[in-house]
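Shown next, in structure tokens, is the structure this report addresses.
One protein chain omitted, others in place.
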Amino acid sequence: MAAARLLVSCPDRPGIIAAVSRFLFEREVNIVSSDQHSTDPEGGTFFLRMAFTVDHLTVSREALAEEFAREVAQPMGMTWRLRHLDEPPRMAIMVSREDHCLLDLLWRWRRGELDCDVGIVVSNHPDLRADVESFGVRYEHVPVTPDTKPQAEARALELLAGSDVVVLARYMQILTRDFLDRVGAPVINIHHSFLPAFAGADPYRRAHDRGVKMVGATAHYVTEELDAGPIIEQGIERVTHRDDPAALAHVGRDVERVVLARAVRWHLEDRVLVDEGKTVVF
Amino acid sequence: MAAARLLVSCPDRPGIIAAVSRFLFEREVNIVSSDQHSTDPEGGTFFLRMAFTVDHLTVSREALAEEFAREVAQPMGMTWRLRHLDEPPRMAIMVSREDHCLLDLLWRWRRGELDCDVGIVVSNHPDLRADVESFGVRYEHVPVTPDTKPQAEARALELLAGSDVVVLARYMQILTRDFLDRVGAPVINIHHSFLPAFAGADPYRRAHDRGVKMVGATAHYVTEELDAGPIIEQGIERVTHRDDPAALAHVGRDVERVVLARAVRWHLEDRVLVDEGKTVVF
Amino acid sequence: MAAARLLVSCPDRPGIIAAVSRFLFEREVNIVSSDQHSTDPEGGTFFLRMAFTVDHLTVSREALAEEFAREVAQPMGMTWRLRHLDEPPRMAIMVSREDHCLLDLLWRWRRGELDCDVGIVVSNHPDLRADVESFGVRYEHVPVTPDTKPQAEARALELLAGSDVVVLARYMQILTRDFLDRVGAPVINIHHSFLPAFAGADPYRRAHDRGVKMVGATAHYVTEELDAGPIIEQGIERVTHRDDPAALAHVGRDVERVVLARAVRWHLEDRVLVDEGKTVVF
Partner (left out) sequence: MAAARLLVSCPDRPGIIAAVSRFLFEREVNIVSSDQHSTDPEGGTFFLRMAFTVDHLTVSREALAEEFAREVAQPMGMTWRLRHLDEPPRMAIMVSREDHCLLDLLWRWRRGELDCDVGIVVSNHPDLRADVESFGVRYEHVPVTPDTKPQAEARALELLAGSDVVVLARYMQILTRDFLDRVGAPVINIHHSFLPAFAGADPYRRAHDRGVKMVGATAHYVTEELDAGPIIEQGIERVTHRDDPAALAHVGRDVERVVLARAVRWHLEDRVLVDEGKTVVF
């Protein structure tokens, strides 16, 4: 069963769903699920995700895209993306030394939970090579020091070229604006706190100092401003006065890996749209 | 801003969304949100909820309904309901002695969280009269004994006549099949366990005996079979070995009232459709 | 069954539990539950909560306290408190216009969930008088304007005199350092965010602007620094991109009242000790 997904955002106005659904129906596309969101019915932004089967498509894939652009998207000022599911996205992972998020992603990928090709893992440490290679995935060690950061980022960009999404699975280096401009794919990070609380370094230590009763984790798209990008997913777990910072980290690991895995899966399933520093998650 | 909601279920087939959205667009109805669900794209059932504004409606409400029936619903075999929001549903509540679910509903209703008219509270005990009347709501005491159950149900049916929904906010009497056949409105119950665990009497005692680590609550539509109707919402809270049955009941009360309030609100917002003993909650 | 509770904090050292438990055993006090916490076995602080029955106490209550002070507490440098449960603490509540936390506390108190005397509710608005008086509780309206703040605080202090704990159930005025110095009882506040995120004004608006996927609430002891006092309890609930600030407030209300009620109950049950800006909650 051939399937595809359409993501749309555009200025809101009446008739968008009617236009899109008629266009698809006329080409014998069968809508399987449809989600929409309007930030404001008067003058806001309209977001749409449709999943459909294209077994009986009466035109070619190329024609479908061209005609949609000409007949629907351009007249309505849409930003849009149409993806056929038999062309899975290519995912790259960056990691430092902590293995829990990385292994969890690789396990899920091997089990078929993440519909993508994992092309490469890039790390600033050599530690996790054997684990990664046991999944049949290429591992490249790109050391980073204050002096070599530009060359390291250049090397990473070469290795990541062609990726559709880059996941920072506890990658403990700050990426430069230049890197983000040139990587050419969305970058998803997991931060080990409930943002905006404890943005920046050493969140479990600071959570302990503040005496919070829960620790959290936040998966977000990376932007130039540290830990301030659009939030995709958050999670939380209870802790008590008995937990020292190491215990908070222990509890937090279970939250981090689940939150990151969910964010990555939703991204791969084309469920996430960005709306002015926030996300719409269908 | 005049608003309305459409609920639809029908055999799945291509073109449903196109037909509905075109019909509405042509009458200058503006779709604000749209949710759909298909149990199976091939041969399953299709469910749809649309919320829209009708400020610029080009036909009368009556014509809108008639034309929708003739042009869309009948050709596609739809079960459907169209409700204008300025005609709020009438809600009745039945209760015994426990006040936590009742007071929570009345308080939310007073705050404007529940869009309905609360016409009456019927109880088999006199205890909660002052509380209910302080909200300006009529309270009727209809005692029930094994001998007088038929007369009591007949009296309750008189009092509930005209209700659009009946909520059992910890009403500790089993309703007969005859009552359910004649009440003419959906009946929502809160059961104080995570169904299907501990269906029937005294769930907190039985949860304690089994040594569970969480207690739950379940809001469901009432059917003839006790505690077996379609589940609308469930909730859960942690407990420990330190909690005796009274402590479980204490913890559970907080879950019960929130779960029931959510289920009632979703019902009043036309978010719940029944699908062969289960619910679709949009 | 006469019962009492002992709360202790002191420099950690071997033999504390042995000393306390022997002292109690020799006076035929029967320990029902015992919790302890050490921040660090070497050189840290030791915290202890014991609950016991005193039906067979071989000395007077006064002698029990005096002997404990002399024989155990002073030699070990303890800060301690012994409370007999037949002497319930007096609780005062301060509130502005939002009723959800206030009513929830009063319901729970009437139901017997909160073991205290509620002496008075002080509000800077007249709105909630009827609700409060229906519980048989005194309501005093003490208006606060920028010009009259000193007089208003002086009046509030008169009304709160003799209270063992003051609960701010959404009291939207900042208390001065002078007020806190003179009130002579711990003050518990509910803040409508997951602290330290969104400390200060208008947290739901700011949570919406940041696009968080969960909203929270935090109950804490009030200190001079705004929203920075020791955290007693926190809670959280999921939200989505569909929720505007009003919807976040709606969801948040259910979290606020449960978190505040838990914190107040734990405080009344002598479960909370303060440790350098944080709490130990037994």
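The chains carry the letters A, B and C, assigned in the order they are written, with residues numbered from 1 in each.
By our rule, contacts are C-beta pairs under 8 Å (C-beta built on N, C-alpha and C of every residue); 3 or more make two chains touch, one makes a residue touch a chain.
These figures come from a predicted structure and were not determined experimentally.
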Touching residue (missing chain; options C:53, C:173 or C:223): C:53
From the listed residues C:14, C:112 or C:136, report the one that touches the chain absent from this view. C:14
By the contact definition given up top, give the residues of subunit C that touch the hidden chain. 14-15, 17-18, 21-22, 24-25, 28-38, 41, 53
What subunit A residues would touch the chain not displayed? 33, 99-100, 103, 107, 111, 113, 134, 242, 250, 254, 258
Subunit B residues touching the omitted chain (full complex): 37, 194-198, 210-214, 216, 230-234, 236, 240-242, 275, 277-281
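By definition in this document, only the chains that are shown with their structure count from here on.
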Cα superposition of subunit A onto subunit C: how big is the rotation, rounded to the nearest 5°? 180
Averaging C-alpha coordinates per chain, one finds the centres of subunit B and subunit C separated by a number of Å equal to 37
Inter-chain centre distance, subunit A versus subunit C - centres from mean C-alpha coordinates, in Å: 42
Two or more other chains in contact with one residue: find those residues in subunit A. 37
